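Following this message is one structure expressed as structure tokens.
The complex is shown incomplete by one protein chain, all other protein chains being positioned as in the whole.
First chain written, first letter: the chains are A, B, C, D and E, and each begins at residue 1.
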Amino acid sequence: MSLNKDRRIGRHAILLLLSDHPAEQLKKLEQSKWKGCIGKVGSMDAHKVVAAIETAAKKNGIVRSDVYREMHALYHAIIEALHGITRGQVQIGSILRTVGLSFAVLRGNPYDNELEGDWVAVALYGTIGAPVKGSEHETIGLGINHI
Amino acid sequence: MSLNKDRRIGRHAILLLLSDHPAEQLKKLEQSKWKGCIGKVGSMDAHKVVAAIETAAKKNGIVRSDVYREMHALYHAIIEALHGITRGQVQIGSILRTVGLSFAVLRGNPYDNELEGDWVAVALYGTIGAPVKGSEHETIGLGINHI
Amino acid sequence: MSLNKDRRIGRHAILLLLSDHPAEQLKKLEQSKWKGCIGKVGSMDAHKVVAAIETAAKKNGIVRSDVYREMHALYHAIIEALHGITRGQVQIGSILRTVGLSFAVLRGNPYDNELEGDWVAVALYGTIGAPVKGSEHETIGLGINHI
Amino acid sequence: MSLNKDRRIGRHAILLLLSDHPAEQLKKLEQSKWKGCIGKVGSMDAHKVVAAIETAAKKNGIVRSDVYREMHALYHAIIEALHGITRGQVQIGSILRTVGLSFAVLRGNPYDNELEGDWVAVALYGTIGAPVKGSEHETIGLGINHI
Amino acid sequence: MSLNKDRRIGRHAILLLLSDHPAEQLKKLEQSKWKGCIGKVGSMDAHKVVAAIETAAKKNGIVRSDVYREMHALYHAIIEALHGITRGQVQIGSILRTVGLSFAVLRGNPYDNELEGDWVAVALYGTIGAPVKGSEHETIGLGINHI
Partner (left out) sequence: MSLNKDRRIGRHAILLLLSDHPAEQLKKLEQSKWKGCIGKVGSMDAHKVVAAIETAAKKNGIVRSDVYREMHALYHAIIEALHGITRGQVQIGSILRTVGLSFAVLRGNPYDNELEGDWVAVALYGTIGAPVKGSEHETIGLGINHI
């Protein structure tokens, strides 16, 4: 039931996000049986961040949009990642702040046991701050769920 | 007032945490005017996680323990990082889960403008789960504050 | 000071909500000195859920709209019920989800002691999920307050 | 992808909990391909509530304790149900209150589509209040997750 | 239904708390049909803060301990006041901080309309910080409820 050291899905997702060459990095992961995608979203609306990640994950075949359990797993992973981004209230513009984020979604089995099946990791990295250029600091979030 | 691309304190702190050679990595950072330290803590008590990070930061001279504003800055950065770890309620054992975490604390000025002075980043990475070996997944948190 | 087994206001409110014949069920309750009303509301705005319940309770004479203490008691019971519905952040559309709810409001004294006076129960039952048909699961909430 | 009207897992779990004859009710559900169990727990410690439900679900074969994804699904369903019980902070004794709860765990597929696989519902019903006999009111919670 | 300018219960409670002569101040309030009490509590346990205030309010006849609706009203006012004190998570020692608080409880009708009946205000003022002398700043909280 242990996490496989080489298949730590959260670590892979974050390193992908922080990579200088994310597209190449993603290709390598895809060769090791991971499915994944990356993207960017900037917004004062939390629901737009959720939508951007859901859309990218569906378009890239990470999750099946016609199977609710897959969308449900992804949704909760996104909201958990947003907790790390927002640190207290999952609110952005409604408390006068804005985010500029890169995101990575990764799917695969991080455990030794095949019965564990697929899991999904949503990693977010970027800035949060006042809606004034430069008035911002970095922020990160990671959500992981069984799928 | 912009974030300096080479001095993104949060990114540095997380990469340090995920590095295969954190001690060497930390040395390099220290040569570029950053102060930093790394450590590990596993617990079911959130207050022990806070204490472990505070103690390491004080011992390594990252913050001055006799200046409350420095401890106050660090404390809030730790609690913000714990939001990413716990994703909802800053509780561990009280809702029957446990964490095994590595932490990195980094101090320096991530902005172009010298007036911005020092900031502190607290990065946490590890696992969270049931108090049963293997019943856990990864988790990450980042807190950033002016000091 | 004990709860009267036959007058458990929360249990009555939920059974009313889940009943196949809520109108008849409500009539029976009204014959036993309870005041109550039922209704439906679907929305992505939490404030519209609050408004729908408040309006129904006022129109049906469950609370007096000209006595703030009654509206205050009802409001907090509604918000408490919404905690069960939303499980973490009292937000709906702002984190890209929608609800379709039935509600029941019940008023009366659930205790043996007459001094306990009236209490109000707000029960909510329905679905929560993505704004896509079928991408949803059930949800329930109950708020109880002295009035 | 729709919820099947006859297989609303949350509704079944709550009615089971509020039933005057829960054991018989549970038997009927088990004849319709549901797995389920019921139990009771009273405590000032949230972690004991979590443990009691997890133990009952494992003992009764509702979840497999050697497959983390099953325990992970159950854990989050429990915590979500506790949000309805605690309405704000998932804390009991630490803010001087106590709970006396019945719980029901139900597992099965509530959707028309077989691809949706199994889901788990955790329903909680009982009282919450001061640690003084009678100083309490009812409370309810429901958590639902894909498994 | 308006708040009476001279009978703003929250303002009275806070001024009582910040007064240099609280005992005299309290006497004056008691001559204007208010019931009230003041006290002090220092702790790392939120439940001890709750208990200290409840005990003082009962002993001084502000609330009747044999009428649950009165204790229920007071409890929620205390928890609301603790939100102002803790600003995010109603936790003290569990996230390694401590409080030293003065409290005031006041009961009476702050509205022009007699039908509004009695309300209760719980005001808290003091310091919060690390369990190290001097590593603390001020904090305040106010909870108001109909009784």
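Operating definition for what follows: a residue touches a chain if its C-beta (ideal position, glycine included) is under 8 Å from a C-beta of that chain, and two chains touch if they have at least 3 such contacts.
Note that this is a predicted model, so its numbers are computed, not measured.
Put simply, the hidden chain is in touch with A, B, C, E once you look at the whole complex.
For the options C:Val50, C:Leu106 or C:Ala123, the residue in contact with the chain missing from this view is C:Val50. The hidden chain makes contact, of the residues C:Gln25, C:Gln89 or C:Ser135, with C:Gln89. Taking the whole complex into account, chain B touches the unshown chain at residues 1, 66-69, 72-73, 76, 111, 113, 115-117, 119, 145-146. Along chain A, the points of touch with the absent chain fall at residues 88-89, 91, 93-97, 129-130, 132, 134-137. By the touch definition given at the top, chain E reaches the unshown chain through residues 1-3, 8-11, 14-15, 18, 80, 83-88, 110-111, 119, 121, 123, 125, 127, 133-144.
In the analysis below, only the chains that are shown with their structure count from here on.
The chains in contact with chain D and with chain E alike are B, C. Note that among the pairs C-E, C-D or B-D, B-D reproduces the D-E interface, with over half of its contact pairs the same by residue number. Centrality by Cα centroid goes to chain D. We define each chain's centre as the mean of its Cα atoms; on that basis chain A and chain B are separated by 20 Å. Chain geometry summary: the mean Cα position of chain A and that of chain E are 43 Å apart. Separating the centre of chain A from that of chain C, both taken as means of CA atoms, is a distance of 36 Å.
Looking at chain A, residues 1, 68, 72, 88, 111, 119 sit in touch with two or more other chains. Judged by the touch criterion defined above, the protein chains form a pattern that is neither an open path, a ring nor a star, and not fully connected either.
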